[in-house]
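For this view, one protein chain was removed and the others were kept in their places.
Going in written order, the chains are labelled A, B and C, and every chain counts its residues from 1.
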Amino acid sequence: MSDLYSLTPYVVLAVSALASTIAVYLAVTEKDLIKAVLYSAIQSTFYALIFYLLVVPDIVLVYIPVAVGLLPAILIIAVKKTEKYEDVGGVPRSTSIIVLLSVTVFTLIAGYLLVVSHAITFDVFPSPDARLLAKWFLATTLWWNRLFSSMSPEAVTAIVWDYRGLDTYFETSVMYLAIIGALAIARYLDIPRKEYREDVMGMSIIGKMSAKIIVPMIIIVAISIALHGHLTPGGGFQGGVTGAVTVSLLIFIFSVYFATRFFKINIAILLRIIGLAGIILSATIVAIIGFLIGQPAYIFQNQPKIIAQIGLPYEIGGNLISGTLLLFNTSEFLAVFMGFAILFLLLSIPEENVLEVIKGEVE
Amino acid sequence: MTVEYLVYFIPFYIVGLVLYILRALKGPTLPDMVLAIDCMGYVLAALLVIFSLYLRSPLIIACAIVLTLWIYALDVYMSKYLEKKELGE
Amino acid sequence: MIDLRTYLFTVTYIAILVNTVIALYGIFVRPNILKKIIALSIFGDCTFVYAIIIGFRKAEPYPEIPIMITQQPSQEYIEHFVAKAVDPVPPALVLTGVVIGLAVMLFLIFLSIQTYRLFGTLDIRKIVKMRG
Partner (left out) sequence: MNLLNPVLTIIGYVLVGIGAFCQVVAGIGMNRFPNFFVRLHAATICTIGGSFVPIIGCSLIALSIEELGVTRFFLAGAGFVTAVFLLILAPVGSHLLAKAAYFSKAAVLHPKAVDLLEEDVERGEIRE
């Protein structure tokens, strides 16, 4: 009984990995592009199960929206706007065999190095012991001493913002730049002004009615995922991506002319800037307070340290808020949510308008 | 220790999952594949809930909600792709 | 005598390695840009799985999530937590990686849509031959 109990998760891991291999093979060899996108969605679903069984719920919460939802969605839109079939004629057979062999050799060397660098053999895989750094992080997630701890029970969020804040800051900047790039490609374009007509536009009445019921529920779930980021799996990015599904539902089920009643592109950009300003504020708030009081303090500081004795309170009225983590999660939620809203609005501009503008620009 | 009896139910779900994968990989038409992926996603949501009970880690269950939402969104995208209308209408 | 769990975990690892090989092959050989982007996203996912596998550990009966359940932990609970929970550093790294991968992928897809508008094709061999 006990053997069976501990064996089952590993069996499911192996089954899902093998199934994902079949899906990857079909995704790469399929000529119909939309089928390839669907195969890659199958692969992502199985990877989500693998991540789940490797007990990293934060990654699952980020990976499911990204790889099962957003990437297939935008790829489907791209396939609809561009060509549907791939032409593979003319690739010489010798080239593909040479590439396959070299890639195989490279991957085998890399995989062997990965096993060696973790200092394990195949007798005990996975290793029962964790690294020293991991032990230190785990032991200090919620410790009695505020000088060493980040006072958050969630180790991953604590590491993401409290120990590696600079990385996260630049990650958000990369995201911001990608959206700015998309906006730059779509310059001079705007959503045409049309009146929303319920009987002609959008999908069937069943879809519209259920969307009216479900959209507020989704927003509440997204906010709860974002604001409990320091207590349970999740955080600002996860909540924002979950909230982004509402925008896509509004655009696809009703129509973009219905969605622009609630937010236009310019308002979304403004809210996104407010979110980014909130992230900058949560990075520097302790330093600002220290500057005003006249005590030493760091940028990206949360709890008091040995030579900088000021810090944000870790609880208010008995509720754990973990200093700047709550502020960071809220602003990140706003920034990510509005970023994806901009993206979906840009993608829903009709292709005829775009072609007209491009024609005018080329001439 | 009542959780351990879930061991006897999990294989059935895995069998169902594998059968849906077969349909999703065979096709033959696009709606068939999407329907099979749909079913796969919902089985997976059930499996996630079962595993979070089985491994006794209640906090990992939030993933199931998100998975349900996005599988539905994939449905909506694919039916928009199949329709002849312009994307935003 | 090898533990059966080790054997199954090795099967998982090798399956992910095979995925990497296929994805890299797709990136280098397939001519369509969107196909290359799909293969690139699969390759990225495989690398994320490797990073998570490094942080996984074997614990009886199963490792725990790196999140504390109680808010005033005792010393015994912290010791139990450190002995059972998985490594929290790789998830934090992968979180950053997923977001940046998504940003890059979105920008690439936007660029390829624009390429199709300008050139009328997405075949990389035809695009290379065209000028302007």
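We adopt the following convention: contacts are C-beta pairs under 8 Å (C-beta built on N, C-alpha and C of every residue); 3 or more make two chains touch, one makes a residue touch a chain.
Predicted, not measured: the structure shown is a model, and the values here were computed from it.
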Those residues of chain B which, in the complete complex, touch the missing chain: 2-3, 5-6, 9, 12-13, 15-20, 22-23, 28-32, 34-36, 38-39, 42-43, 45-46, 49-50, 52-53, 56, 58-59, 61-62, 64-65, 68-69, 71-72, 75-76, 78-80, 82-84
Interface residues of chain A (partner: the chain not displayed): 203-204, 206-207, 210, 213-214, 217, 221, 232
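By our rule, only the chains that are shown with their structure count from here on.
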Most extensive contact between chains (C-beta pair count): A-C
Distance between the centres, which are taken as Cα means, of chain C and chain A, whole angstrom: 12
Distance between the centres, which are taken as Cα means, of chain C and chain B, whole angstrom: 20
Multi-chain contact residues (two or more partners), chain A: 5, 9, 11, 55, 57, 79, 81, 232-233
Chain B: positions in contact with at least two other chains: 55, 57, 59-60
Touching residues on chain B, where the partner in the complex is chain C: 55, 57, 59-60
Residue ranges of chain A in contact with chain C within the complex: 2, 5-7, 9-11, 13-14, 17-18, 20-21, 24-25, 27-28, 33, 36-37, 40, 43-44, 47, 50-51, 54-59, 62-63, 66-67, 70-71, 74-75, 78-79, 81-83, 86-88, 90-91, 95-96, 99-100, 103-104, 106-108, 110-111, 114, 118, 122-131, 133-135, 137-139, 141-143, 153-156, 159-160, 164, 167-168, 171, 174-175, 177-179, 181-182, 185, 232-233, 237, 320, 343, 354-355, 358
Partner chain A, residues of chain C touching it in the complex: 2-6, 8-13, 15-26, 28-32, 34-35, 37-39, 41-42, 45, 48-50, 52-69, 71, 73, 78, 81-82, 85-92, 94-96, 98-107, 109-114, 116-118, 121-123, 125
